[in-house]
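Removed from the display is one protein chain of the complex; every other protein chain stays in position.
Note that the chains are named A, B and C in the order they appear, and that numbering of residues resets to 1 at the start of each chain.
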Amino acid sequence: MKREVPYILMLIMIVLRFAFEWIGPLDAWVLADGMKVRSLISWAMTWMGFGAFGLGIVNFTRVHYGNIRHRREHWMFSAYTIVLAWAYGIYGVIKGNNDPLFSTIFRVVSEPLDATMFSLLAFFIASAAYRAFRVKNLESTVMMVVAFLVMVANVPFGEMIWSSQSWLGGFSGIRTWILATPTAAVSRAISIGAFLGGVANTWRVVLGIERRHLAH
Amino acid sequence: MGWTRLEIWIAAFFTLAVYSYLIKENVLYRFAEHTFLALAIGRGLCLSVHLDIIPYYNTHIVEDGRWWFLLFLPLGALYYTRSFGGGKYGWLASYPICLSMGWGLGYTIARGARSTMVQLADTMGDLHVFDNLLFLLIWACVMMYFFLTVGKNSKTVGTCGKIGRYFMMIMFGAGFGNTIQGRISLFLGRLQFLLRDWIQPMIGH
Amino acid sequence: MREFLERFSEINPRIIYLVMACALIIPVLQPIGLPIVVDEETTKPVFDWIENSKPGEIVFFDVSYGGGSNAELSPQLEAWFYHCMQKGLKAVGVAQWETGAMIAGDLLKKVAAAAEADGYSAEYGVDWVFIGYKSMIWREMREDLWKTCGNTDFYGNNFEDLPLMQKVRQWTAETSKAFIIFEAGSPGVGTYLVNWADCDIYVGCVAVNVAGNQSILRSRQIKGLLAGLGGAAQYEKLLGRPGDATSLMDAQGLGHAVIIVLIVLGNISYILKKKNG
Partner (left out) sequence: MSEILFLAAEAPQYKFGFVVDQPNAVSACLFYLCMGILVWVGVSRARAGLPLPEIKRIPGLEAFDEAVGRATEMGRPVHMTNYDEGIGYEDTFAYWSYMAYVAKLCAQYDTRLIVTDSSYLCNAVHQDIVRQAYLEAGRPDAFNPDDIRYISGTQFAWAMNINGIIAREKPAAQFLIGYFYAEALLIAEAGALIESIQVAATIATTQIPFFIATCDYVMIGEEMYAGAAWLSRDPIITGSVVSQDIFRIVIFVAVILGALLETFAPGHNFIKTFCNF
């Protein structure tokens, strides 16, 4: 029972959704008030998702409570994190997400942190490029040369060295060609592999072969 | 946007706290890290109420009178059994998981392959055009690199696969080179903030 | 010199960070003014689309990025949106990212004010509407945009009060033949490729996604592509209204130069070391 009922429910949902997406008249089935039947089920699923409300913060609290209880290194930070998360969350729930203080904290603290963390990549990419692009073997040399061409083409001085008006369209002509032909071809081939993985996985779940996500 | 000086100072403090990681992991970074984590989680809680639950409560339940949507809430709450109850009742969570996964998978089966079909059709270009021919050859070589069962011992497949690997390196090089621009832009964005909004008023230009 | 080069391959990454920081800070303080070249295959089609549209046509846009991609995509959005206002198009915006909605909400007001100051009509509700992020089921927007978005826009106005929204009850190819997505990752253009395959889709993306998007550009699933900050600078050049992107391209140039020099020195060092065994 533990296994079969959810599985059968899943099959029913699959068939329903498939029918709604694929069979024309069902796709166009509209209720009296203008709501599509398919939309109705979609919304019901959305409402179901709302039921898991708060699970994120509760799990988060549990993890950090563990740190405090075992007095692990930096447990003070865990205590600070729990207090701040709940205070900010509850304040937001009561006052709304457009509350001036709530959105100011987001704008002044979270957003700069988000952008700054992302921008660390400007430095990391420089050190990664420096370390990786060596003429160790043919593969890394190929990668280096292409990266080199694209980098030069992306900045104004590439244009000054080899103009796009001249032979082969200059650096930017070569970059455009590299991106449009070899890059697109490779990315298409890799993504077909990834896509096949996705399809196979879908069927593993649909056929009930894969059950690890149900934790039985 | 009307930032006050205090706000700018706070933002600048957190910005520099993150950059301090480049020198060494330190207490300022740790403070910023935990602040960010807490705010992200807290904000998630607030947004799920104010962007999801309340607006849809108003439109679906109050306006349309579809009160039966509420019956799905306890079903979703079963997700909690996964994390609590010592794993004893974890199987109950398979109900919401199966329902929502089923609804998603039905969509995938009906529509998921469409984008790929467009791409496959496009790959079959007229080979009189040199770019199309090259495109197909590169595509085929990379595909052969990923042949996992057939042609393990075939020299042709092996060689083509190797060539395919070089073409992949071309793509990775191009991807890398192209990304640098984006990553520098990110830092420039922060730099503009630090220089224009934080330092410039201090030295009074 | 030789000794320096040989030891160069074990350089501390922190020195690289320092050099990089200097290379980026200096041109921002003192711009050099390097030239910008427009890419005919990516940037030009986007510009031509707006340039050749008739006044009064409705165009959609989607802001799918966060604070991190602000520096790259906001100049794109700014230039594109200004262009729309300049040509008298009616722009309707949505956001798949909540942070994108916050950023665009402020930015669009600023650009609209600038456009009005330049003598173009950019009244909210008439010339443009920004719906913002609604955690909506995207698939459902085609049929009933109003209900899916909860009847309110980003600034809290009711759709009933916005004249432009009266014309936009669905989002189909009839309402708007073409739209643009400013995307930084997922969710992004993928949402539209499946559900809006009958519309002309344009994309403004961060530089890292350019390589991936080339494949769908080639298969004509999307019609044009603004590539990162460079794309924004090119658009600004076509528009004849230099902005942030144009001024930051100098720093880009120097930053790239530093990386190129580092790679060259690293390789010389590597080869020297190998020769010496």
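Assume contacts are C-beta pairs under 8 Å (C-beta built on N, C-alpha and C of every residue); 3 or more make two chains touch, one makes a residue touch a chain.
If you're wondering where the values come from, they're calculated on a predicted model, not measured in any experiment.
For the chain missing from the display, the contacting residue among A:V15, A:A87, A:L101 or A:L196 is A:L196, taking the whole complex into account.
Within chain A, the residues in touch with the undisplayed chain are 21-25, 27-28, 30, 55-56, 59-60, 63, 66-67, 70, 72-74, 113-114, 117-118, 120-121, 124-125, 127-129, 131-133, 143, 186-187, 190-194, 196-207, 209-210, 212-213, 215.
The chain not shown here touches chain B at positions 18, 21, 24-25, 29-30, 32-34, 36-37, 39-41, 44, 79, 82-83, 87, 90, 93, 97, 101, 104, 109-114, 116-118, 120-121, 123-128, 132, 136, 139-140, 143-144, 146-150, 152, 168, 171-173, 175-176, 179. By the touch criterion stated above, the residues of chain C touching the omitted chain are 13, 66, 68, 170, 172-174, 185-186, 197-199, 208-209, 211-212.
The rule we apply is simple: only the chains that are shown with their structure count from here on.
Counted by C-beta pairs in contact, the busier of A-C and B-C is A-C. In whole angstrom, the spacing between the mean C-alpha positions of chain A and chain B is 2. Computed from the mean C-alpha positions, the centre of chain A lies at a distance of 18 Å from the centre of chain C.
Chain centres here are Cα means. That of chain B falls 17 Å from that of chain C. Taken residue by residue, chain C touches two or more other chains at 17, 24, 68-71, 147, 207, 210-211, 215, 218, 230, 252, 255-256, 259, whereas all remaining positions touch fewer. Contacts with at least two other chains are made by residues 35, 42-43, 46, 98, 106-107, 110, 112, 114-115, 117-119, 122-123, 125-126, 129, 144, 148, 151, 154-155, 179-180, 183-184, 187-188, 191 of chain A. Interface residues of chain B, counted against chain A in their complex, comprise 1, 3, 7, 10-11, 14-15, 18-19, 21-22, 30-32, 34-53, 56, 60, 64, 66, 69-70, 72-80, 82-83, 87, 90-91, 93-113, 116, 119-120, 123, 131, 134-136, 138-139, 142-143, 146, 164-181, 183-184, 186-187, 189-190, 193.
Considering their complex, residues 14, 17, 24-25, 28-29, 68-72, 98, 106, 133-135, 147, 150-152, 190, 193-194, 197, 206-208, 210-211, 215-216, 218-221, 227-230, 244, 248, 251-252, 255-256, 259 of chain C touch chain B.
Taken in their complex, chain A has these residues touching chain B: 2, 5-7, 9-22, 33, 35, 40-60, 62, 74, 77-78, 80-93, 96-98, 102, 104-110, 112-126, 129, 138-140, 142-151, 154-155, 175, 178-193, 195, 198-199, 202, 205-206, 213-216.
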